[in-house]
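Moving on, here comes chain A:
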Amino acid sequence: MTTQPKKARVSTTVNGQPVDVLVAPYQSLLEMLREVLGLTGTKEGCNDGNCGACTVSLDGRIVDSCLVLGAEADGKRVDTIEGMARPEGLHPLQQAFLEEAALQCGICTPGFLVAARALLEREPHPSEERIRLWLAGNLCRCTGYDKIVGAVRKAAALDGAGNGRAAG
Partner candidate 1 sequence: MPTVFVPVPLRRLTGGEHRVTVPGATLRELVANLDARYPGFAAHVTEDGRLRPGMAAIVNGEATVDGLRTPLTEDAEVHFLPAVSGG
Partner candidate 2 sequence: MTITEKPQQQYKVIGTRPIRHDGLEKVTGRAVYGADVKFPGLLWGAVLRSPHAHARIKKLDVSKAAKMPGVFAVMTGADLVDLESKLVDMGEEIDNLAYTTKKLMADDKVVYKGHPVAAVAAVDLNTAQEALKLIAVAYEPLPVVLTVEEAMAPGAPLVLDDLVGEHLTGEARNTNIAKHTRYEFGDTAKGFARAAVTVERTFKLTMVHQGYIEPQNATAQWNQDGKLTVWTSTQGAFNVRDAVASILKMPESNIRVIPLEIGGGFGGKIPIYLEPVAAVLARKAGRPVKLVMDRKSVFEATGPTPGGTIRVKVGADSAGNITAAEADLRYEAGAYPGSPVGAGAQCIFAPYRLPNSRIDAYDVVVNKPKTAAYRAPGATQAAFAMESVVDEVAERLGIDPLEFRLRNASREGDRRADGPIFPRIGNVQVLQAAKRSAQWNAPLGAPSAPHKKRGRGVANGFWFNGGMKSSCNLAVNKDGTVAMVEGSVDIGGTRASIAMQAAEVLGIPAEDVHPTVGDTDTVGQTDVTGGSRTTFATGYAAYLAATNVVKQMMGRAAKLWEIDESGIEFKDGTFFSKSDPELRLTFKQVAEKLDETGGPLSATGTVNMRGAGGAFSTQIADVEVDTETGKVDVLRWTVVQDVGKAIHPAYVEGQMQGGAAQGIGWALNEEYFWDDKGNMHNSSFLDYRMPTALDLPKIETVLVEVPNPNHPYGVRGVGEAPIVAPVAAIANALRDALGTRFTETPMKPSRVLAAIKGGTLDGAATAASSNGASRRGRR
């Protein structure tokens, strides 16, 4: 296409696997994950960094992937919802979300899980207030957050030590 700018090669690590992709300079990390790599577990809710549905971990820090350019992932480590479960089982947060009915429509769930994992890695036993503050960057319109907060507390109680299962 005459209007298309030249794509750049991005070498990154996604969920522990090295990946080389071609990304247009305007494409966000979210687009790179969803459209180029087919990792559609990361969701788009607003594309302007206000809903948190596209939360991923970039070198261990959670980011709204719609606000990061794909090219910025070059040389970095990206962890998404798809890498959260292990072959031997779900991450304790995933299990707690299921047991506590912490999702309704499920569109915000991947973002919440990735964000909550980052919290528990830093603070294995956060208070309810701390959980609510940490998750304030993720919008959920279905649950009123009560059961999400409950699930994070449950996972923290079970596996709060951040026992190395988490990827971030």
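Selection rule: all candidates are chains of the complex that A comes from, given by their letters.
Things to note:
In the analysis below, a contact is a pair of C-beta atoms (placed from the backbone, for glycine too) under 8 Å apart; a residue touches a chain by one contact, two chains touch by 3 or more; residues count from 1.
Note that the structure is a prediction, hence the values are computed from the model and not measured.
Although all of 1 or 2 belong to the complex, chain A touches just one of them, candidate 2.
The touching residues of chain A, when paired with candidate 2 in their complex, are 1-4, 24, 26, 34, 38-48, 50-51, 53, 80-82, 84-85, 90, 94, 97-101, 103-110, 113, 128, 131-133, 135-149.
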